[in-house]
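One protein chain omitted, others in place.
Showing subunit A:
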Amino acid sequence: MDYYNLMRIFAFIHLLVSIPHGYSNYVETKAGQFFSSGHTNNWAVLVCTSRFWFNYRHVANTLSVYRSVKRLGIPDSHIVLMLADDMACNYRNPKPATVFSHKNMELNVYGDDVEVDYRGYEVTVENFLRVLTGRLPPSTPRSKRLLSDDRSNILIYLTGHGGNGFLKFQDSEEISNMELADAFEQMWQKRRYNELLFIIDTCQGASMYERFYSPNLMALASSQVGEDSLSHQPDLAIGVHLMDKYTFYLLEFLEEVHPASQANMNDLFKVCPQSQCVSTPGHRTDLFQRDPGSVLITDFFGSVRKVEITKDTINLTSPVEPPIQRSGSGDIQIESLTYVDQLPVAEIIHQKPKQKDWHPPDGFILGLWTLILLVFFQTYGIKHLKHIF
């Protein structure tokens, strides 16, 4: 009895001593997690590569990932959205300005606040690779550029029709898995990403990530080599299939995720097992440095900013006053301006034809004259010239 009481008291004292020690451990692990991911900003490149009305589901796939990514915090300025055809305002769409992902029109993934950066004929293999590697012409606007740096986590999502080792763009050209791997290597050499998550939803999608060789890449695909990715369900009012199976279940999974969620990549690998998807989704993590179990979903799909709170005051500079314009002293003469005549008939009829700038004659004319002169001098000879002239 005494011994039992003594043990209880001893255990209680031990507990009291270990609590502060345990608490400091907890703080340290929390601080460690705070600084573990190493990225400071998030980017997303979402591409739909198919054209024509019956490929509605590919546009719906891309827009549902766009919606999730925007909902979790990545702003439009950090998303490059490429849609190869317009489904929302297509004349065949019975509900204009909408793209639905669930049948019976439950969820409109197009929304009211969408910004598409590349659309229609602009979605080509060349433009896609230029966006990834940053080799764009100097007049390209900012919204069409991927301005990532070496602390950016990038999410790349591709969907469309594909095969063993290639992905078809707009029914007229293809990108091969080797080209994609080389593009990622160029991005790594130029320090354009910290970590990259690549998701692809096409037939035989796993073939597209087979050739990757750059570090810090994680890849997911909707089907293995030799398997087809299937579409989910048609809507009878719209008349086409609305989504692909893999992205449908991915969207359902992402709808549960919120910006403070602790879900990690292992949960993402479990999305859409074979019983739901018919095809076998695959993933590749051997090039990735961290353990997938410690990588949060919001590291790639969200834009969680690490905020440091400070208690110091900061002084802002006073705003610059524009100088008061003084227009001279004394009386000045100001001309009153008038509007231009919209259709000055008399002026137009008597318009002189505008002077064309004189250009020196180009190659053909020069060659012709040289030939004529050569023949002339050959026939008549130089020494006869003084008799002629």
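In this text, a residue touches a chain if its C-beta (ideal position, glycine included) is under 8 Å from a C-beta of that chain, and two chains touch if they have at least 3 such contacts; residues count from 1.
Here is the rule we go by: contacts and distances are computed from a predicted model.
*Asks:* There's a gap in the complex where one chain should be. From "ADP-ribosyl cyclase/cyclic ADP-ribose hydrolase", "GPI transamidase component PIG-T-like", "Proteasome subunit alpha type" or "Carbonic anhydrase", what does UniProt name that chain?
*Replies:* Of "ADP-ribosyl cyclase/cyclic ADP-ribose hydrolase", "GPI transamidase component PIG-T-like", "Proteasome subunit alpha type" or "Carbonic anhydrase", the absent chain's UniProt record names it "GPI transamidase component PIG-T-like".
*Asks:* Please identify which residue in A:Asn104, A:Ser139 or A:Gln378 touches the non-displayed chain.
*Replies:* From the options A:Asn104, A:Ser139 or A:Gln378, the contact with the absent chain belongs to A:Ser139.
*Asks:* Touching the hidden chain in the complete assembly: which of A:Asp2, A:Asp113 or A:Asp362 does that?
*Replies:* A:Asp113
*Asks:* From the list A:Asn5, A:Ser172 or A:Ser275, which touches the chain that is not on show?
*Replies:* For the chain that is not drawn, the touching residue is A:Ser172.
*Asks:* Considering the whole complex, which of A:Asn5, A:Ser275 or A:Gln342 touches the chain not shown?
*Replies:* A:Gln342
*Asks:* Have a look at A:Ala97, A:Met178 or A:Ile372 and name the one touching the chain we're not showing.
*Replies:* The single option touching the absent chain is A:Ala97.
*Asks:* Name every residue on subunit A in touch with the hidden partner chain.
*Replies:* Residues in contact with the chain left out: 51-52, 86, 88-89, 95-98, 110-117, 119-122, 139-144, 170-172, 320, 322-345, 348-349, 351, 353-354.
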